[in-house]
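As you look at this complex, bear in mind that one protein chain is not there, while each of the others sits in place.
We call the chains A, B and C, going by the order they appear; numbering starts again at 1 in every chain.
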Amino acid sequence: MNWIWFHKLGSPKWFFQWANKWSKFAFFIGVLLLTIGVVWGLGFAPADYQQGNSFRIIYIHVPTAILAQSCYLGLGVAGIVSLVWRMKMAPVFIKAVAPLGAVMALIALISGAIWGKPTWGAWWVWDARLTSVLILFLLYMGVIAIQNSLDDMQLADKAVAVISVVGLINLPIIKYSVEWWNTLHQPATFTITAKPAMPMEMWLPLLLSTLGMYGFIAGVAMWRMQAEVLVREHRANWVKKEVLDNGI
Amino acid sequence: MTYSSFFYSEILAVFRRKQDVVNALVFFLLVITLFPLGVSPSKEFLQPAAGGIIWCAVALAVLMSVEGMFKEDFNDGSLEQLVVSGLYLPILVLLKLLVQWVSVIIPLLVLTPILSQMLFINWEILWVLVLTLLIGSPALFLIGTIGAALTVSLRRGAVLMLLIILPFYLPVIIFSTGAIAAAQVGQPYNGQLAILAAISLITLTLSPIMAAVSIKASVN
Amino acid sequence: MHPNLELSISGLFIERADRVLCDNFSCQVSAGEIARIMGENGAGKSTLLKIIAGVLQPLEGKIMFAGEDISYHRDILQKELLYLGHHAGIKAVFSAAENLSWYCPTKSKDAIEEALTEVGLGGYLDTPAHQLSAGQQRRIALARLWLTDKKVWLLDEPFTALDVKGVAVLEQRLKQHLDKGGMIILTTHQSLDDSLNIKEIKLTS
Partner (left out) sequence: MAFESLNEFLSMGTHGPFVWSVYGISLVLLFGCYFSSMKAKKDQIKRLKQRYLREQKS
């Protein structure tokens, strides 16, 4: 396995130029896939035999819920990389991605609540998945809060790394505990998304919109990371050159 | 400085600051009292809710007492001295926590018979409550230390610490109250206790190291 | 003990709060020497001490002690290190003697009393530290210098809390330490006795 790309990603300069090349690409591919997936899902996929048309919310609910979890996974991994290998880009990643993950969790929560009304007859039900997303959202808010409260940059970097790693280890425990708690309190209600064997016409647009969401977030995250790199490396010569050559 | 002199000084410090221990207990009792007054004093409500009420109060009381555990050391510079002492910082954190845990949990255990009367807990269930306290509370302390170490340099870190630490307390609270609820309906509760023990063990290995990292980052 | 008790710093880069304090800074201190860090207020004297003590990590640069790089073998330096920072590390709830016996558990009660007498706190053995003034608390911390057998002393403004007589006593103690082959790095505004083997280190950005 060739690890050179991994080490290169750790260098702010290399990352910045790499992101210049690929961020737009990821973003536009993402938006394209997302649009195809959503339009397909909204207009062409068949209605669900149980939930009718309200199930079309799935094409925004599931991608954002998946992204919210993936972003937190990324945060945790970056936290480990930051603490163990002290790679410069890891704290930048955490700082840039945490707010995006929070927005993803927020959209998943809102869409879940709105979906809940026609499905369960209530805006909020203490369903295991929704509760997990709520807790995930709170975890994100914790990371963002500590990032914003600590003025010392080195301390803030360490702090969010520690919290991310602790969260990464705790996330499965929290998820398991919430599921166990849920079965204890609410046996045999049907959940929003746990459905056996979705037909292809429903599943394919979901896949597309999920992939699209990944692309969108990747592109947007790269811009945020680039902005943060510029702040941190403003003394470096390559930044000076990059900025002065830039047409803005 | 040696491990034993540090440990001894921590014990001595707890005895000098008895008021802190009393404060945590009074706070705990106050939270418990809020529920009968705020919701309902009836046995029908309190008996099934007792486990949840007690554990929420325990979580808050533990957070209160853990929040300040490095504050004074940070302000007077002795935290800095711990960092340069050449002793292994995670072990120092662990020793400090051990003293803190004993000073909060032992008085709490003494209080539990009184609680059982206030919240209509049977004597058999009381035993389960004591077990969950003994097995589950170390995890609360261990996770809380990380937050305390991270926010020690902030003047008003208490709210922030609550914000980042409370979500991590959920599994402990869920399984503790689960064990008590299971015992109340006569079901086996060993599984929940085993999971609690597992959580405490995981945090025991992880959080002293994380707390040490945080302390080193905070002291500057 | 260490045949080549020597601390050398090379290529150090310190940045605090977005300000470069020193770039490519190097210096060397060996046994029997007292190094005085010179610089204006806010030049980063305390920061340099903290970096040597290992409280802070430098962004770049290497610190060697006794022939070893201390970012890998920090314990070698810390075994021989006594650091007195800006905050004295004195716990308010303990008495003067308790504070010292916590830091130096191997010393006897008599030795502690003697050390406290040296810094002019002979009568305050059992007084809780919170009843003492800030200057007196600093002097409790200074008393550790009479109780220690560590080789490397890092002292941040050790003379601030002392009167003329106290300064003389402390200088005497520093000299004793150097004669025994110790090493001292300090910051101070006080002019020091010329008989001490002083090496001045300029910290400018």
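Worth a mention:
Criterion: contacts are C-beta pairs under 8 Å (C-beta built on N, C-alpha and C of every residue); 3 or more make two chains touch, one makes a residue touch a chain.
This one's a predicted model, so the numbers in the text were calculated from it and none came from an experiment.
Taking every chain of the complex into account, the chain not shown here touches A.
Checked against the hidden chain, the listed residues A:V62, A:M89 or A:V103 yield one contact partner: A:V103.
Set against the missing chain, the residues A:M87, A:L206 or A:V239 yield one that touches it, A:V239.
The chain that is not drawn here is touched, among residues A:A47, A:V84, A:L184 or A:L207, by A:A47. Across the entire complex, the residue among A:S82, A:S111, A:Q147 or A:S177 in touch with the chain not shown is A:S111. Taking the complete complex into account, residues 27, 38, 42-47, 52-54, 56-57, 60-61, 64, 100, 103, 106-107, 110-111, 114-115, 117-118, 216-217, 220-221, 223-224, 226-227, 230-231, 234, 239-240, 243-244, 246, 248 of subunit A touch the chain not shown.
Following the convention adopted for this analysis, only the chains that are shown with their structure count from here on.
Seen from the Cα centre of subunit C, the chain whose own Cα centre is farthest off is A.
Relative to the whole-protein C-alpha centroid, the nearest chain centroid is that of B. Chain geometry summary: the mean Cα position of subunit A and that of subunit B are 32 Å apart. Remark: subunit A and subunit C have CA centroids separated by 49 Å (rounded to whole angstrom). Annotation for subunit B: residues 220 touch two or more other chains.
Within the complex formed with subunit A, the residues of subunit B that make contact are 143, 146, 150-151, 153-154, 157, 160, 163-168, 170-171, 174-175, 178, 181, 199, 202, 206-207, 210, 213-214, 217-218, 220. Across the interface of their complex, subunit B is touched by residues 50, 53-56, 75, 78-79, 81, 83, 85-94, 98, 101-105 of subunit C.
In the complex of the two chains, the subunit B residues touching subunit C come out as 1-2, 4-6, 8-9, 12-13, 16-17, 72-73, 75-78, 80-81, 83-86, 216, 219-220.
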